[in-house]
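A protein chain is absent from this complex, but the other protein chains hold their places.
A, B and C are the chain letters, set down in written order, and residue numbers restart from 1 in every chain.
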Amino acid sequence: MSLVDPARAGESFIQLLTPEGERVTHPDYAFDVGTADEAEVIRGFYRDMVLTRRIDVEATALQRHGELGIWTQLLGQEAAQIGCGRALRPHDYVFPTYREHGVAYCRGLDPLHILSLFRGVDQGAWDPNAHNFANYTIVIGAQTLHATGYAMGVQRDGAVGTGDPDRDTSVVAFFGDGASSQGDVNESFIFAASYNAPVVFFCQNNQWAISEPIERQSRIPLYQRANGFGFPGVRVDGNDVLAVHAVTQAALQYTREGNGPMLVEAYTYRMGAHTTTDDPTRYRMSEEVEYWKLRDPIARVKAYLVRQGLADQAWFDEVEREADEIGARLRDGCRALPDPNPLSIFDQVYAEQTTELADQRDGFAAYLESFEGAR
Amino acid sequence: MSLVDPARAGESFIQLLTPEGERVTHPDYAFDVGTADEAEVIRGFYRDMVLTRRIDVEATALQRHGELGIWTQLLGQEAAQIGCGRALRPHDYVFPTYREHGVAYCRGLDPLHILSLFRGVDQGAWDPNAHNFANYTIVIGAQTLHATGYAMGVQRDGAVGTGDPDRDTSVVAFFGDGASSQGDVNESFIFAASYNAPVVFFCQNNQWAISEPIERQSRIPLYQRANGFGFPGVRVDGNDVLAVHAVTQAALQYTREGNGPMLVEAYTYRMGAHTTTDDPTRYRMSEEVEYWKLRDPIARVKAYLVRQGLADQAWFDEVEREADEIGARLRDGCRALPDPNPLSIFDQVYAEQTTELADQRDGFAAYLESFEGAR
Amino acid sequence: MSKVTLAKALNAGLRKAMDNDPKVLVMGEDVGKLGGVFRITDGLQKDFGEDRVIDSPLAESGIIGTAVGLAMRGYRPVCEIQFDGFVYPAYDQIVSQVAKLHFRTHGKVKMPMVIRIPYGGGIGAVEHHSESPEAQFAHTPGLKVVTCSNPVDGYFMIQQAIASDDPVIFLEPKRQYHADKAELDESATPLPLHASRVAKAGSEVTLIGYGPTVKTCLQAAEAAAGEGRSVEVIDLRTLSPLDLGPTFDSVRRTGRAVVVHEAHTNLGMGAEISARITEQCFYSLEAPVLRVGGFDTPYPPARIEEEYLPDLDRVLDAVDRSLAF
Partner (left out) sequence: MSKVTLAKALNAGLRKAMDNDPKVLVMGEDVGKLGGVFRITDGLQKDFGEDRVIDSPLAESGIIGTAVGLAMRGYRPVCEIQFDGFVYPAYDQIVSQVAKLHFRTHGKVKMPMVIRIPYGGGIGAVEHHSESPEAQFAHTPGLKVVTCSNPVDGYFMIQQAIASDDPVIFLEPKRQYHADKAELDESATPLPLHASRVAKAGSEVTLIGYGPTVKTCLQAAEAAAGEGRSVEVIDLRTLSPLDLGPTFDSVRRTGRAVVVHEAHTNLGMGAEISARITEQCFYSLEAPVLRVGGFDTPYPPARIEEEYLPDLDRVLDAVDRSLAF
């Protein structure tokens, strides 16, 4: 009952760039950048992944320094997130979990919003409509139903299957391998299939749900779950940004055209801890981590760019410099985030404030003032 | 997105007795009664189905006469229930929904227990261990997890995969086509697959969940749901008692041997209303009902027995007489069911009574007595 | 003006809301062709189409979870939960998502969702069809919880709930659906949604009910009047936020209060109301606030539900006990 390693087994494992940085082809999926300059686009992916990793590394360090309460590292999942994030159009809509910092970056969300959540300043209070990027959801799986409902709204707005690329809209629901066991996720498959809703279910199978390996959740490759619900599922090398981009692009198009949902399993690996409070040495072997280090999503793009002569050292240095800049901005920005006013919580519960809560606020304000007076 | 009628389409639709009463063969499944006399067994099935239908008809009538609050008719699903129920061994365990009166009958449960529930005398308070037949569960899908947990217990007791037929145990979880959409049902698939638990998921697809047709729940044949979870699923003609028996027997054996779960979809039809309070004319065409009448599960066995000369009129009359007897017993028994003592509810909440509740009971008893006194 | 049942009034209110705002959707199990098992959505799918009156797969978490997404896309979903006891599979989506999204996003996401739940007992049903889950929702900040006791309130309150930008748990006393008819003047000006009202004036004891128990309270007041006792009846209407102004006014006059609900007494609405009355009217109280509720057992089988439910006699008994203090 153990999973065959698809990186070796091949079948329905779509790869376009090997860990060694060689381009390969696939009969069904091609890396397609339309009229853009391919090298430019790949350099862009590289830059995106490096900057995303830097955001992640800085945030991890900030947590270690006590500036964040906790941090959910994405280390190792950059290709899955950038490949998907860069395949989206602005009017597509994303429903993330709590680890899609790379997708957030692609959507243009200021990472300080995310730090704000993990610092405990707020709960991720960004405006989802500003970047068509919904708020982080911590209850496992819940957001897959929100994505499906949103997609049902898209259908009702007539924004699917029209053939107009500026109108047709897809919705991406992120979730993890562990999440695939939740009732909500399976119900979202059912609703999306029943209504033919334009949802791409994007599963980052990073092999672990905290300490539990993927075998606890499924005895077969996860992308095959879709078979049970009557829509297509594919497994892509989640550490191959070109393949993820190609497959996501195809899935988005498939859903936008009104064919109903599609499942993409990005086969990747959580190279770090589950969160900064987790200790993965308790449950997994270091050899496994070593094995996956050889499949690093960034290293293979760099190898490709270097070998093909598509980028020189000066260019790589420039990306590093940009990363340093982002790092510095995050460190300063995080420390400068203002603590919320405790009284604000009473005003945020309802759209229409209640007398009850206004009274509770006033009572608490008076109580706090009594201390001011006492000082 | 419409379902092909598998009665016509064939693929993975296992049938051993046609609606016209002709025996047919299937490459994978054969009707196998071991050392018993086949004709005797088939006559037994006929009798079981007729008696089950009579129980159902009587209960429906009792409801019309105000003796029951509601009744969940099984009309049309006799073959699915008897075929399955008769394939079980005594030490197998059944988790029903609220419509498995035929299975209950096979397990030896007195139908008055069921009438008691629908009369509102109790909530189905039979001892599940008396017949290895769990209590009816009304919340859709909940029992599929109970069945899976029970099967996990069977595993822990070493009662699976030993090869000893008196020891190896399977657990059958009944559910409907509508139930297949519930999170709980899908989670039960996940747990059973993950632990390799000996569960037969037995879905009676009777085409309707109250007013909603099967298409609302699934865009593909339901038995294929199992594909998504990595265990086998088959569709059987649910109106063919021989096929249901053969397929269930195989599924039970498969699970008992320790291969993990299996899904059986019994493709059948709810010929009556959802319950006695339902009005199906609001949502379905009478032609559909007519179509299915031609596929009546009892008629085809009768045709077979008659044509093959395996039973004569006297025998059929005897079965009718038995049915009359059961009917009379149910009518009298139902009316004689004693109303519960209101005070009893306080004693049934906990295994270890609480002071709080004992006090509440005493208070209510005193209150009731104050009326006695007043009279 | 016409006489209508609560069921018809709710149907008319839903229809009006759908007419007024194309973003209003109705969704749930069997709400389409069947019109719901209680026929509250009868005819709506025929008139507004399958895109606006949505039969859902059989999954309550799915209904509420997709409604969250629809609300985020700008729709105003009105979800039907078929029976009270079937709301629990959706409980997580309700308390952790529906209730919290406004707070989580500092108001950037609004949840103009109505969750209609036929609730309460007395209809001779099997298990899970007679529950009163209001306290659990009222305990959850971010939700608003209301319940109607009569057709007129049903007609207006459902429209007000749909118009509200906050999520509203809308509890419908199913026992009353087809019970009593009332004159409905659609042009009348309704009370605000979150206001309670004095259903009958009185001076000696304050009886507080809501939903299905308002009728019982009014009958009790009448019976008490026959014995020369003047009982004031409050119909709460809104359970979260609670509008206890009229209750406090009343108790300050009567000095005595009895709360009546079908939900389990322990930690039911009566507990909160008792605590608040005691906090706010301490020096006016001649007796402790008494509670008449469902017992602290699961809802019993139908043949004894009348014993379980607070009825006229138990309410009168409590009134007597209160007066005897």
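Going forward, a contact is a pair of C-beta atoms (placed from the backbone, for glycine too) under 8 Å apart; a residue touches a chain by one contact, two chains touch by 3 or more.
Small disclaimer: the values here were computed from a predicted structure and weren't measured.
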| item | value |
| --- | --- |
| Hidden partner chain, touching residue among A:111, A:149 or A:178 | A:178 |
| Which residue of C:5, C:160, C:196 or C:274 touches the chain not shown here | C:274 |
| Contact with the hidden chain (one of B:50, B:160 or B:190) | B:190 |
| Touch criterion as defined above, residue of B:62, B:154 or B:200 at the omitted chain | B:154 |
| In subunit C, positions touching the absent partner | 61, 85, 88-89, 91-92, 95-96, 99-100, 103-104, 127-128, 135-136, 138-142, 240, 242, 263-264, 266-272, 274-275, 278-279, 282, 287-291, 295-298, 325 |
| Chain not shown, touching residues in subunit B | 95, 122-129, 134-135, 137, 139, 142, 144-157, 183-184, 187-188, 190-191, 194, 345, 348-352, 354-357 |
| Residues of subunit A in contact with the chain not shown | 69-70, 98, 117-123, 138-140, 178-184, 209-212, 216-217, 277-278, 282-283, 339-340, 342, 345-346, 348-349, 356-357, 360, 364, 367, 371 |
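The working rule: only the chains that are shown with their structure count from here on.
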| item | value |
| --- | --- |
| Length of the line joining the C-alpha centres of subunit A and subunit C, rounded to whole Å | 41 |
| Whole-Å gap between the CA centroids of subunit A and subunit B | 44 |
| Multi-partner residues of subunit C (each touching 2 or more other chains) | 56-57, 59, 61-62, 89 |
| Shared interface positions of subunit B, touching two or more other chains | 181-184, 216-217 |
